[in-house]
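One protein chain is absent from this view; the other protein chains keep their places.
Note that the chains take the letters A and B in the order they are written out, and that residue 1 is the start of every chain.
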Amino acid sequence: MEQIRACLDILGKGCIQIEAGDPLFRDPRIKVYPLESKNFHEIVLGETGQRKLSFLDGGNNTILSGPNFTVELTRIYFNLFRGNKRLQAKKLPPKIEFFTVVTTYITSKNEIEYQGHLIPLNQEFFPYLPEESSLKLLASDRSLMIGNFYAPVWKVADAARRFAEWKFTATVIENELQEGDLMIRDGTLQTSLTNEAHFADAVYTAASAKNVIFCGLAKTNRLLTTTGNSLAKVIKQLGDSIFSRKAWYYYPIAKINTSDQKAEMFFVNLHPLSPSAFRYEIFRDQAVTMNPDDFNSIFSELVMNARDPVFPGYLYGLIDADNFARVSTQEVNYYNTIFLSLAEQREDLEGLVAPLLGHDIIDLSREVE
Amino acid sequence: MDIIGQVVSGGFAEILIRQKHAQKIELGELLVADYEGGYSILQVYNLKYGSQIPQSTRELMSGLQLEKVNVDMETMEPQLRNYILVYAKSLVNVGVSEKGKTPKIPKDLPEFFTGLRRIEIADLDFLQEAEKPVYVGKIRSGSRVLDIDVTLPGDKIFSHHILIPATTGRGKSNLVKVFTFKNLSETYCGMLLIDPHDEYYGVKGKGLSNHSEASTYLKYYSPRASLPPGGISLAVHVKELRPWHLNVFSWSDAQTDALYSYYNADRLKWVENIVTGVDLTSKGVKLGTLEVLRRKFRNYLGLDWDENNNLITSRSIFKVDAGDSTINDITGFLEEGMKVIVDTSILSESTELILNTMIVQRIFDNYKGYKADGKLEEKPVIAIILEEAPRVIGQKVMGEDNIFGTIAREGRKFKIGLVAITQLPSEIPREVLANMNTKIILGNEMGPERRAIIDSASQDLSTDDRTIASLDTGEAIISSNFTKFAVPIMIPLFDDILKDAPKKLKKAIPGAK
Partner (left out) sequence: MKFAHLADVHLGCWKDSSMNELGTKTLEAVMRKVLEDQVDFILISGDLFDSSYPPINVLKETARILRHVREKGIPIYIVAGSHDYSPTEKTILKVFEEADLLVDVYKASDSEDGKIKLTFTVDERTGAKITGILGRIRGTDVELYRELERESLKKEKGFKIFILHNFISELKTKETQNYDSFPKSLLPEGFNYYAGGHLHIPTPESMRKGPLKSTSPIIYPGCLFPTDFGELESGIFGGYCIVEPTQNEGVLVQWREVHLIDVLPLHLSAQGKPLKAVQEELKGLLKTKDMKGKIVTLRVDGEMSSGSPADIDFRELTELAFKREVVNFFRNTQQLTSKESVVIQPAIGFTRAEIEAKVIRENLGQVKVTAWDKETEERVIKDLLEKCSQRRGGDQKVKDYDAEKLDLFLKVLGIKQIWEEYNEG
């Protein structure tokens, strides 16, 4: 107990600073606005139910893996709401699922190269999958590396998921949404992986063409203030002190004008009982044409979707999307069994399977212990 | 056909079904899962709340609503995330082919996500009317009653014994009146109804005497001074009594010896001799023992004596100048397939027990004789309807030599059966309960009693504890060797049966002017 108290003392001294500070961004291209009370805006509930809201999220989990390969199950899911009523999609399936198989090659230049292969679980998903050519990536790709270490093979599977999320987003905008509707992805609009921007651009194009407002909500973020505080926490405290027991948003935070982040950033507090303020981004080209009434209108729609008591202040549509996109351990265990039993029968996979089975035996023996 | 639920999980005797929003599925309801080549009928035995929302969140939401805290929260898609989970078990699988419908005991599970619908009349058309049908009610699905009559094979159920366990006010008497009324003119079965509350005949109000053929098939015996027209005075000549009729009571060895001494000394007047204090010390009967017997006879038989030791029978059904043929007549009527009501409402319990013993012993002796002579097949089944059955077939009395225990154990061989009505089935020995091959289970709040019923039922009722506890008046479950599954029924009110019954035809009065 003594030791735990000692840890807590350290946290108290180090993590919570008395002065709030201003937003802190590492990227010098970003111009920061100081934190000011005038940038806090109450969300006055206007007419809602005018726009369709679509939420999209993806998930993936490993079925089999080794040092030089991985087999994963990936799922991308979207939903449609109007206010708090779920709508049926007219054209698209609600989810797409595929296996991602990543294999390893050594190039002529002695480099480790990964190639991702996508096998849809249903042929009708094929058109929605990213091109496999975008999943040919080097282990030394900085956007995939972990620190100074070569990117592990599973990073390509993650990339496949992210690319698929972008591609399906564009498809949803084209097929299910109309002008004024909102498309909200889980996470920010920032791209980081090689080839990712290409997919993001497709979304921006689609959104612009149809005037569908493209957004992202991040439930976690690591942004800090200049005094070392959590930016989200500081904004939340300040906002609540100004608009006690109300919904509000904070804007502007910073001027971002980079190719990998075409977004206007907000922090939103969509419910008085929200535990946190969340980072919210709107596609920049659309946001800059909007006025405060437009923002209020958008956020009013979001407020109506953020009233669920399970997580007040967080968008219910994203909770739902996360739920359905998740690939559970049960599922992968199921596929794992099938893969191994089929693989066992193949001589060409003998060298592949044995070490995996050995791993299982070790695991089993540990359970017995 | 509307789908009102879907199989989501569970196991063989515990199929979990998610109830569709706004579709109220009830405890005891019958649901149907269609499959290729047939369908399964399932019965609901438990209902639980299910939710995707954590318990603590739900409690918080409730608190906010109850305490009227204005927090502007609303559960998103409540019908999707909060739901009722229905626990059901398969009752019967019905195969459908050109040849018709074939019911079978289920041995498999419905497919995952099979949709379930409410049962319809057509789903139960494989239930055929029994041969020699005894009507008991209509099929019930939850609280909904379907217009399908449920009948049991009368020639079988009565000789295989019936148990009707229920607590007060659940409709036992109504049930007895209903099936007796519907069966009144059927002579394949004679019924002896021992009526401790004088409620079957219809002395005040409606009863079995309202049947259009009651004058032919119904007899009513009562010790009351004023009888309804058609009622027969209940009087039994003392010479019909035998010492073994008194086995329902406990006697010391000396008292038993004394009884037999008097009986052997004078087989016609032994009872009178005891009551009037005739000295039999010459046969070894002590005076003290005689006095005990006299007192016991006064209590048990209602026979008294005056200061001159003359017999007084006025307060007793046992007479010296009447009732020669009563026991004979009653058994004779039963052997013709008639229904005989014996009103014991104003008799003491001991007199009632003795009377019942005398009648039942005679029936048993006669039928044993018929069996020995090879004539039993020609005779109707006799059903003895007995309330508060543990008095005569309870644990405490079964060890002694009593005729009811004999009937309970061996009656089937002689086409004699008990219809035992009781609030306390746990008092009846397990081997007797197990022999009662038909149980018409009415509501019972008492846990040990439900367990006794469930443990001895003909079908697996292990999941029906809650269902039995929640049975309303008139609702019942029939568990019988002669039904394919435990059938939930609704027993109609006797008054309603009367309304639909054929009326007596008025005949012309001969010589009327």
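In this section, a contact is a pair of C-beta atoms (placed from the backbone, for glycine too) under 8 Å apart; a residue touches a chain by one contact, two chains touch by 3 or more.
For clarity, every value in this text was computed on a predicted model and none was experimentally measured.
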Missing chain -> touching shown chains B
Tell me which of B:Tyr188, B:Trp305 or B:Phe482 is the one touching the absent chain. B:Tyr188
Touching residue (missing chain; options B:Gln79, B:Ser252 or B:Asn328): B:Asn328
I'm checking contacts with the chain that's been left out. Which of B:Thr57, B:Asn82, B:Ser233 or B:Thr276 qualifies? B:Ser233
By the contact criterion defined above, which parts of chain B meet the unshown chain? Give residue numbers in ascending order. 187-188, 215, 227-233, 235, 321-322, 324-325, 328-329, 332, 337, 378, 380, 506-507, 509-513
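What we mean here is this: only the chains that are shown with their structure count from here on.
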Note which residues of chain B are touching chain A in the complex, please. 53-54, 57, 60-61, 64, 71-77, 80
Residue positions on chain A within touch of chain B in the complex are 84, 86, 271-273, 305, 307-310, 312, 316
